[in-house]
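Beneath this line is the structure, given in structure tokens, with notes to follow.
Below, a portion of the complex is reproduced, with chain positions unchanged.
Each chain gets a letter, A, B, C and D, in the order it is written, and its residues are counted from 1.
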Amino acid sequence: MRLVIDESRCKGCNLCTLVCPYRIFKPGTTANRRGVIVPELDRPERCANCRLQHLYGRTLCGVCQMICPDQAISWEEEGACEPVKVAIEY
Amino acid sequence: MQGNTACAEGALAAGCRFFGGYPITPSTEIAEHMALKLPKTGGVFIQMEDEIAGIAAVIGASWTGARAMTATSGPGFSLMMENLGFAVMTETPCVVVNIQRGGPSTGQPTMAAQGDMLQCRFGSHGDYSVIALSPASVQEMYDLTAEAFNLADRFRIPVFVMADEIIGHMREKLVVPDTVTRDDRIPLQKGNLPFRAGDSLVPGFPAFGKGYGVHVTGLTHDERGYPCATSPSVHEDLVTRLVNKVESARNTIASCDVINPDAQVVFISYGAPSRAVEQVLHDIRRDDVGHLRLKVVWPFAESLLSRFANAETFIVPELNMGQIAREIERHTDRTVIPVPKLGGELHNPSDLARLLEELA
Amino acid sequence: MSYDEWFRDDRLPHIYCAGCGNGTVINCTLSAVDQMGWTKDETVFVSGIGCSSRAPGYIVADSLHTTHGRAIAFATGIKMANPDLRVIVFTGDGDLAAIGGNHFIHACRRNIDLTVVCMNNMIYGMTGGQGSPTTPQGALSTTTPYGSAEAAFDLCGLAAAAGANYVARYTSYHVKELIRAVRTGLETPGFSFIEALVQCPTNFGRRNKFRQVMDQIEFFKSHALLVQKADRMREEGKKIPDDMIVIGELARRNRPPLGVRK
Amino acid sequence: MRTEIRFSGFGGQGIILAAVIVGRAAVMYDNKYAVQTQVYGPEARGGASMSAVIIDDEPVLFPKVTSPDIYVIMSQEGFEKYGVSVSGGAIMLVDSSLVHSRPSCRCIEIPATKEARESLGRDIVANIIMLGALVAATGVVSREAIEKAILDSVPRGTEELNLKAMKKGFELAEKVMHG
């Protein structure tokens, strides 16, 4: 699975940056053509769901998706991620 | 049988399966009778916390596909105005009975009036049209209430049974017909847009729970039903259609009795005062005096006036200060004589007879 | 159906401001509905008027966007006329507790089988930031320019006193808990009330020292007090500070419900 | 022929029921037309209540009583409020146990409440006694019709009592009429 932010929906509130235990979302820097500064993804392959969805067959963690008020976060099929070592970054 | 009971029976015969309301004199017997009978027919009676909730529940029930109604009188009717506009905007079929009493305000709770005839036409904000029936007997309380459901379904609109305390409370003979004709709402054809109408101007009905996934809103909406509240043209098209679906059918919706079409002097009446006029005509036996008794008051079909080709004068006795007379004045250049009456008593036939004499 | 199939794709993005908490509550509610395995053919969403009440318009199921404050009364008609339908009400603090307060308490009293999700942003968002019955005393709004002089409702307390079977409060920060609470609400026969405190950066936050969206979320995070803990504090005679938000399940009981599926 | 009957008394005497029963008798069992009306309202509670019925061979057009042909008056206040303006040609039945005044028209005195209490043991059937008397004295509906209509309208278990009351009414009226 691949984590994606739908640029046409994201309004740049940065709530995702607050909740991901892996700090995968970083505040973006430049506005898109709608004037929105979409967050950037930092090594999204670390995401629990990217790694484990295929194993459990359901959404794991998913906190970013749930809190995203704009339904902008989702995962695209692309096969399981390579296993990466992750550490929770508080 | 009492008029109010006949009204409830007419609704039951028409397949009404939901009543949501709030008691108010002089309409309460309708709710009471429904409370007694609906549970036995598999229907639902619910007494809501007020009239606003009563009509809201009725509209909600109607969206499940059920025939649904409420009954009230002036003060409760006033409270329903906002949600009645919602019913118009969302094209929700429902039947609202108003047993009119003396207003304004609390006024005369136990006395008859026809003071809400313009309110039922104009009482909610914005432009719209509705259908209003006016029974003049216990029999018509039954017949017209049943017919109200057909009109509501056919035009997807609130239909009012605008009776009054006299007709609601009096008891007289009721002949229950063997069957009551049903003209149910047409379901939306799958694949069609829920608020796109064909030639009838009335779109098919997408009842909840049938997989339509329809969004229904009181905001100005496009044919998909989606809010679209800043487009002038979407609003104009929508409201124009809502009005035209009723107004353009006014001659087919119209229903009346015509007596002595060649008369020079013509009474126009609806509801209880019709009984006084009928008595006058019975007593005087003159064929130069005619009578147009309206069973459908709104939409007002001005073509009915031309059924009296020789009419020089229209006399309009009403239990109000001349509400329908105002409408008649718009459509004719003949003399219109309103005979307003306030206070709860019917026009006395002898007073009307005297008026005729004075005219002569 | 899967979770994201509940959205009306063709209507997104929604009209909410950037960072508005309403979107989060929609997510959590739909997630709970999805967990229940309900289908869009049996589920009906009802709402009144307000930003919060726009929610049903973004969901594929049948939905009725009614008049201000009346959602629960309409929903009562739907549910009583056809108890087979699952009826969920989205509402706001103004819609539910200002103009709609009476329908709210009566539905609780009847214990009718509805699940009501209130997005409480402590303000009238849609109309531009007037005080609501949940605006905290002292808070600023366009109609309380000198600070609100009136006490705020405890919506959950009211629901419980009026008779609801299930009552819970969380915030838009507590997404997992919120999903669980909505789910319990959906499972409970009778009236379920879930209050979700949400940030309204545009009309509440901005005027009340939450300059950024995050500030209010941080506040929710730091000022949430689990009901069990709050009870313990009360027992110990400790005062719970006025600005703490008691979260958790606040009532759960089994009074006879009205309008349940046969 | 249109006949207008007005009933009056105080709340609890069954004034409205009396009118309903007469109307029912006329419509259901005498094949006539009838319209029954009454006065509603809280003001009617403490004071005098009133009901009316119009019976006709043709359909009743004007549904309100304007000048009653027959009065049935069961309380003094009822007399004062609804019986005082009686026209000369009318007939009035009064419950002589409760009404002290007498009208200017022909008056039939029926001690209905007294008889109800004394011979039937229940005040409550005074109205049925008056009904019996009304029918016997005026023939507005047939005796068979009123009997059936009474049976239709009274609570189960009280049929016997009410028929007795009705017959008592017949008797009392006959006594007055024929001496």
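Just so it is clear, a contact is a pair of C-beta atoms (placed from the backbone, for glycine too) under 8 Å apart; a residue touches a chain by one contact, two chains touch by 3 or more.
Keep in mind that what you see is a predicted model, and the values were worked out from it rather than measured.
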Item to complete: Just one representative per chain kind is placed here; work out the formula for the complete complex.
Response: A x2, B x2, C x2, D x2
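FYI, only the chains that are shown with their structure count from here on.
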Worksheet item: Which chain wins if you rank chains by how close their C-alpha centre is to the centre of all protein C-alpha atoms?
Response: B
Practice prompt. Could you grab the centroid distance between chain A and chain D? Build each centroid from C-alpha atoms only and quote it in angstrom.
Written response: 86
Worksheet item: How far is the middle of chain C from the middle of chain D, if each middle is the mean of its Cα atoms, in Å?
Response: 62
Worksheet entry | Contact footprint of chain A on chain C as seen in their complex | 3-4, 7, 12-14, 16-24, 27-28, 31, 172-173, 175-176, 179, 201, 213-214, 217-218
Worksheet item: Inside the complex, what are the residues of chain B that reach chain D?
Response: 25-26, 109-111, 165-166, 169-173, 272, 275-276, 278-279, 282, 345-346, 348-349
Discussion item. For the complex, give me every residue of chain D touching chain B.
Written reply: 20, 23, 27, 33-41, 44, 60-64, 66
